[in-house]
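Every protein chain of the complex appears in place save one, which is left out.
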């Protein structure tokens, strides 16, 4: 019972080189990424065995996506193949006062058309310690929404713990209320992660903008009281510019009624994509390997601060590197 | 009455560098291309004013596509903007005995969802000498099919000549008979272009494989007799390997009942995409500028042989360069 | 009467990649740029129709320059072709305490040998709302100097407004007094733009180094009183290092005797070339579209602050992006 | 009993771009490759499960090598980690009359210092159908030589079939007679692969230069009679220039006393490295999946002819692509 | 008395990557090259000490040119610095039926404005065995023409042998008769090199197109009889396409009245620039090191055939590599 099984959509990311605007030069850098895949890869680099399940088209793009995951050490044995295409997102990094720009082209993707029963969760979760989901999946279509709920239910039945990163993407929910789809997933979760905006928009637990630690604690506790999650983590990104972010997080631990606030990192950002996912990976890794809540939070925050300095969506950072940063900071 | 107005779908093409297989390296080279756009660009480089109409999404990818066309000197004043995405095709060039490989990701494109009435053809064809269409457009959806037919009809009414490149793409017609959609366009055309396979599959005029000139002449004439096109051009690509093509073409001129066979080029291929389109551009340019049928055919064949040596879909070749090749060959 | 017509020299810029010194690697990145062309391109991206006139050699370098301008959406219909070569400037970006380094190779350029009568200004300015010139042109030779003056005079006669960016380049004026050539252009201008050094060197209106707002106001007013320009804009770049600039500007509006000082941006610089030009483009766009002087100044300063984050000479920034920055800043 | 387990040395390959000479530009393209790894990767792409065992240093270079193998779908579960460094070879591709140039820097590599007992072959060969070795390994040092022999003996005991590619590298054997080290491996092999020079130098079975098919058959039979290998394959590369190779192979099948000569390919070479290894992979795949000897030989020869068109050491070719080539050729 | 001193103009060459047309991508590859510099570099790689003298501007481009020469092992101690700019030539390689395209931008270069007395030839030729000049230099201006003649005269006085490569460039002589400027240099030369067209245009010794060996021998002898050169070499390039050249050469040796015709190479061309220069370097190297005329000719032809496979103007080929090719060919 050791692997973390992650389930969600993978996409092809295309970016112009360096700080150029889209198509200033005809060269694009390709990456693969997706919230749950980023978690799986981050876990593998930290030393936690992880598996990733998505649906990839049976073509050269799907093959390359699969190879990219395997290269990072992620177990891909349950991969579902089929469907028309891999979704794409174009990312322009921005620079300083010029913000990052993203163009999504994800409609009609293989994953959005996944069948509820495409994955046999009893088999897929057999050796799992955790199942990791995100709030993106239920927004992508009926198939994904049902598959995610089926996964969460199977996990509960199999005593596999569930973590859910809310990952609120307003564009995906345009005109829809996320709550009916997200709340059941949250109720099934032992660990719930989100930023204040996500808690407000997806679960109706709002904190005022710039809320202090006490208010965040209250909100976290409210989440626990309502939904029953044992751990509630709140990430706080302070975007000073495209190149400069403040970054810290809080963790509410219901077992002890403890609330912890991590140290804050001011990072010169190389690539902001995947920061939150690397926090989730760090937290899962630390909880899996017996850290205390306070220590797990610091570990996860440091891991994700390092991610901001790494090109691409994946957090290619070892536990040793995270500990070295934590040591430096002390 | 001087411009050639081209109407069809534009796509983003993504290719690995040199002769690499897909995603051997994370860098992709982007190009924009599409059969009718390639014709418009080829015309502009040859010195013939051209306009191109398609539907581009209102995002950075659509903007870049527009910029690429403008850079080549194509008039884009009637561009339609809107829709979800630009279609993509991934092209791996192959090498020698390893054939070119293409992965299409064009479903749900902005153009495939164009409204029949998106373009006011009376306005768009006002200054036009020719309207150029291809057999790809009717395969893409009801909107494109209707818009193409509307364009052809408007052209006839306005005494704008129509050229149609059959461009048979089996994957687009899977399980459908192209003839009901293509024949009306062909009937409206003054110039019809295709390879023997396209004439067979789309118009039911078959020639046996490896048919000699006489049989091609007979077939061309049959096309004229049935559909009334004044000029019927047949291109013949002899794919010896991914890197080596034989290339020539024939032209039937109904006015004189003349049939012409061009010289044959054996070309070391740099990029095979757009070869047929550059033939269409060459023929339109030559016909527009008063070449005799025989001379127009030689010009078009030489222009498209040169295309095979140029990276990308566009034929960036001037009339002077075509003439220099024709002179060298004599 | 809507286009802004820009007239001046275009050059090929060659730069080593990233922060490398010249020729550390054999690869060069090419760009096209020139003060007035940068204004035309900036206007097009902001949504103001612009035209650009220069003289380009009849060769592949001239063709590429033309394509680059068209790609950005600039109208090039009056382009003059001919002459021996396109001028070149080599730019090494520098980094932090290592300043930018520029090697000019512009002697003998096609534009420097332009004939006074190469452009028929009555035709060229027919639909123009503004004519934009810079203080570089009169320094380049007799032909350019006369052509610029002819343009300014024609504009006045046609009630086309004139803007002049002083753009003082000491190397171009070595041993010569700019005033006799520049003052007539300034007198013909409705809008005069420059930094304090340019006003001192080219028009004899000096302000002490580090002059406060009041002294700048006095100087601006003095410029207006002497030369009659309705708007006088002063840009202030505070070069803290190659990578860090402070940037703000002032505008004197004679009609209301108003003087405005913009907010100041502290920018991590990606590419400093074209910063002043993007200010001119922003100001012309804002004045054209009915901003108040205060609002136009803020718009122009924000637009040019964004330019400093964009590689190349051109400011590929939309009005929406400028407004988003202004909103963020409030 | 399905995997093919490959054991040998992996190296980092560094090449200048395209057809440049070493260090004409400061950029190098990195690849990982090694004879037995190439076989494992080739098998994986063809659809045969494969495992690869080598010794990789515990550093970022070793990690990257591991990732590269995983990306291709090779099972790396038995990887040995440790030792000082990964060997390197610099490859300049050459062009036409300028031959490929290789600089080896493999001394002191992690694999050359592997302990005889580093791999528990009883475990490693448990699920194996085949063990694949090459004649390079015994040349690299005592540890590799003993480990290879131990592997071969364990395989025989476990009824795992053994294939040996002689891979004669004169530089590795300078001043030494390969026979005492290679013959025991050959005796343990069911399948023996080599070119005529390797059979002569390593096993003392010489055929005259340019020997016809009959002489090759005689030699193959002699190999079988002496060493007992059930299959003896002889590859024949006819290096016409750096860019043009003729390629075919023969197979002697002892069970039927059959001797087969494949068709010959004349290939425009993109990357010649790994050609022989891809033949071995093709042959193992075909034998594993029930091809007749004649068909297996044609499959292997076609697979390796395709390799010559693919950049890098690995043969990223699917069985479908091999069959398509065979179909085209008929 | 061992060095070969080469004197002439150096230029910056700029090329698009691979087989792209000019400015299809914004990246340019820079090289330095020039006929006499190419000879000096070729000599250094073959193992003959060489020195190169030109005039380079005192800027970063001139510095980079100097560094490039030093890197190749050329002695640059007598370099003249000063003047406005380094000439440029843009080279598009072409491919197969699309020929190479060159745009020259060399007017106003530092070298073209060199003073007759800029080099003290008595000092510069002190240790020289040979002085190498080309027919390009007298075309570049009065200063270069006089300096070249002064060099040749000083060489004769100091018993330094002189070689002259005619290098006929029609564009440089437009409207001028080269003979009055070139003949005095030829008369001072011990070795004269050119293709048939150059002998005709510059010295009035015509051979009919496609002349056989006997006619070339007669012409060579005529050159010797008229001008007194001890060795007359004629190079024959047979341009079948941009990618395929036939290449051979002849040598007339007056001392023995011997005439030699080299073997012919059919080369797949990677970069055709500098082919003739590498022949000159090969011939000088071979004559310097005591080859017989026949052997020197074969060496020079093989060296220059290899050049055609090497990117850039310089022939980075060692004597060993030339001998290896000669051995292969036998």
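So that you can tell them apart, the chains are marked A, B, C, D and E in the order they are listed, and the count of residues begins at 1 in each.
Here, a residue touches a chain if its C-beta (ideal position, glycine included) is under 8 Å from a C-beta of that chain, and two chains touch if they have at least 3 such contacts.
Since we're looking at a predicted model, the values are computed, not measured.
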Legend entry - Interface partners of the hidden chain - shown chains only, full complex considered: A, B, C, D, E
Inset, instruction - Considering the whole complex rather than only what is displayed, give the residues of subunit C touching the chain that is not shown. - result: 18-21, 24, 94-99, 241, 243
Inset, instruction - For the chain that got dropped from the picture, name the residues of subunit B it touches. - result: 24-27
Legend entry - Residue numbers in subunit D that touch the chain omitted from display: 14, 22-23, 26-31, 59-61, 63-64, 67-68, 84-86, 88, 90, 92, 101, 103, 105, 107-108
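Note that in this section only the chains that are shown with their structure count from here on.
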Inset, instruction - Going by residue numbers, if over half of the contact pairs line up, that's a repeat, so tell me which of A-B, C-E or B-E repeats D-E. - result: B-E
Inset, instruction - Mind checking the centre-to-centre distance between subunit C and subunit D? Centres are C-alpha means, answer in whole Å. - result: 63
Legend entry - Whole-Å gap between the CA centroids of subunit A and subunit D: 42
Inset, instruction - Averaged over CA atoms, how far is the centre of subunit B from the centre of subunit D? Could you give it in whole Å? - result: 46
Inset, instruction - Could you check subunit C for residues that touch two or more other chains and list them? - result: 26-27, 67-68
